[in-house]
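Before we start, here is the structure in question, set down as structure tokens.
Let's turn to chain A:
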Amino acid sequence: MSSALLIEQLLNGLQLGVMLFLMAAGLTLIFGVMGLINLAHGSLYMVGAFACAWVAAQTGSFWIGLVASLAAAAAMGAIVEIAIIRRLYKRDHLDQVLATFALILIFSEGTRWVFGSVPLYLNVPSQLAGFVTLPGGSRYQLYRLAIIGVGVAVALGLYLLISRTRLGMRIRAGESDREMIGALGVDIRTLYTIVFALGAALAGFAGAMVGALQSVQVGMGEPVLILAFVVIVIGGIGSIKGALVGAILVGLIDTMGRFLMPQVFSIFMGTSQAATAGAAVASMLIYLVMAVILAVRPQGLFAGAK
Partner candidate 1 sequence: MAEPVLSIRNLCKSFGALKATEDVSIDLYPGEIHALIGPNGAGKSTLIHQIAGTLKADSGEIVFLGDRLNDLSVAERARRGLGRSFQVSSLATEFSALRNVMLAVQSVQGSSFRFFRPVTSDASLTEPARAALARVGLEDRANVPAAELSHGERRQLEIAIALALGSKAFLLDEPMAGMGPEGSKALTGFLSELRRQAPILLIEHDMDAVFALADRISVLVYGRVIATGTVDEIRTNPEVRRAYLGDE
Partner candidate 2 sequence: MKKIVAAGIFGLSLSVSGLAMAEPVKIGMITTLSGGGAGLGIDTRDGFMLAIEQAGNDEIEVVIEDDGQRPELAVQIADKMIQSDQVDILTGIVWSNLAMAVVPSATAQGKFYVSTNAAPAALAGANCHPLYFNAAYQNDNLHEAAGEYANGQYEKMFIMAPNYPAGQDSLAGFKRYFEGEVTNEVYTQLGQTDYAAEIAQIRDSGADAVFMFLPGGMGIAFMKQYAQSGVDIPVTGPGFSFSQDVLPAIGDAALGVMNSGQWAPDFDNEASKSFLAAFQEKYDRLPSIYAVQAYDAAQLILSAASKADVKDADAFAAAMMEADIESPRGKFSFNTNRHPIQDIFMMEVVKDGDVLTNRTVETVFTDHGDAYAEQCTQ
């Protein structure tokens, strides 16, 4: 195993982590501010990917598609929030789980209704189709580097938004005391809609960027959603910082596990067996890590106020 390969795998893990962060940030923000658990977050990821693929196919431009994905996911988020979600804030988690579970069914089948059953085509934009030469000589795909960059920028932007702007101040107020914020004269209904749409836009954005790498199809959001749950549980629900750390941790562990586990197992057994056994352990690895972290810190690494 060369060091160049190792560096490349670390970058891959980082890139997966960054994608997970975009998903997890929205989930954790929505939970932190509104106390809502949103299973349909993965559906908004799918909405973003479909919007981007469809618009890119119509206009021929990935970039217009990317903007469309943000707009579509944010708009869909706002509509869902106004029509349904806002009736759930005062309900217990059980009702929230069931309602958003129902939303997944509606979104998945609705998307198939509109776009048909065949996966859509979406490719990386030509401007980002090249490679970068890494120290050590191997090449790394520019688009994936760009994703890492975008993820870091979004993390920074979220930090600035929350710590420096009026909206951020209100979000922080909402996180620490929901009654208080009403007393401050903030229009809570609008704030909640904005936060939900922001979370949705982040998910849609992630969906669009990943859509260029993989298959844009119905149900694509569900595996990511569950990983994002693991991320925010590890990081501490409600904490953006926790989501960032958790996402990168999960990204790295998952990627390195898939890469290294079969090699570890091949010390003890034949190649074919090691490959299957290693892959089996690798697929469970992040859940095991999560169990260990929670056994030590039940509220996650960066426990929020909740």
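As a convention for this text, contacts are C-beta pairs under 8 Å (C-beta built on N, C-alpha and C of every residue); 3 or more make two chains touch, one makes a residue touch a chain; residues count from 1.
Candidate selection criterion: all candidates are chains of the complex that A comes from, given by their letters.
Small disclaimer: the values here were computed from a predicted structure and weren't measured.
> Spot the contact partner of chain A in this complex among 1 or 2.
That would be candidate 2, which touches chain A.
> Could you pull out which chain A residues touch candidate 2 in their complex?
Residues 1-2, 4-5, 8-9, 12-13, 15-16, 108-109, 112, 117-121, 123-124, 129, 131, 138-139, 141, 143-144, 210, 212-220, 223-224, 255, 258-259, 262, 271-272, 275-276, 278-280, 282-283.
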